[in-house]
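Before we start, here is the structure in question, set down as structure tokens.
One protein chain is absent from this view; the other protein chains keep their places.
Moving on to subunit A:
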Amino acid sequence: MSDGARKTRRFFGASSSGAGGSGAGSASYRGGVGIGAARVSDVNTGILDENVLALVFRSINFDPKALCTVARVSRRLRAVAERVLWRELCISRAPRMVASLTGVPVGVAGAPAPPPPGRIVGGWPALAKLLLFCCGAASAAVPGHFTGVSRFSKTSGRSFLSRRCRGDLLYVSDPCEHAVPGAADDVGAYRGVFRGFMRSRTRACLVGRRAALETRVRCPYCGARVWSMVAAGLVPRSAWRRLGAYEGRLEYYVCVSGHLHGNCWLARLTSSDGEHDGDSDDDDDDDDASTEGRSDDGHVPS
């Protein structure tokens, strides 16, 4: 390489201000390749560049409010949110659960990160909402609300599956308790998600029984149609026992994407009862997924 063609700059010591550079091209010139070059053929640059968006949102821990806002700005931002940002939120809040649902292993420190999962049935925005939002109970006029912190458990999920469907993998949250004005008891609202719902025994049972889809209820997470598990006769007694609900006083829906939502009337506990009489609450750590964020107080930043 000839010396004449080379433009070498020397940067020695803090005194070099570097402002504007020494003999560089004008500040507005953006030819060539690489970071800093004009990308005429690619309109998705700057804030619309998904790599930039991913980095910026990672720095704010994929704040759900900011994400919900950004998804409303334009088609491009909505698309990036749907494909990348909501996915990263899910992974950051519940890495093991997401790994289990998608079959993509969790990264191990020190080893190269596995490629992230591409899709999830029902979409990433729906899963993110499911992780962070309690849908309340329409029948008891309990409105939905942002929760931020929830615990999902496979063991809880198991108790929601009738015996013949016990091979399915289902995560269910702890019930979120709501006082209902005028009622003596509290309503517990819960939600969950199946792994591989399309191939599940539960779905096969529903289809086999020709269970009818509900006409007036939709999945609060993805908007899809739902089956009533009560109507289909697929609610085992272990479900209401696990919840501490009154026998028979629960509703529980599963949508065609495999999202679960439901609510029940919680039996008032006597002071000597534990929360889960009968079922021991000895979930393996591996079974649980908490959506607590990485901040010190264990709460997802709102």
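Going forward, a residue touches a chain if its C-beta (ideal position, glycine included) is under 8 Å from a C-beta of that chain, and two chains touch if they have at least 3 such contacts; residues count from 1.
Following the convention adopted for this analysis, contacts and distances are computed from a predicted model.
J.: Per UniProt, what's the omitted chain called: "1-aminocyclopropane-1-carboxylate synthase", "Small ribosomal subunit protein mS31", "Presenilin" or "SKP1-like protein"?
T.: "SKP1-like protein"
J.: In the full complex, which of A:G36, A:P181 or A:G208 touches the chain missing from this view?
T.: A:G36
J.: List the subunit A residues touching the unshown chain?
T.: Interface with the chain not displayed, on the subunit A side: 5-14, 16-19, 21, 24-25, 27, 29-37, 45-49, 51-52, 55-60, 63-75, 77-78, 125, 129, 132-133, 143-146, 302.
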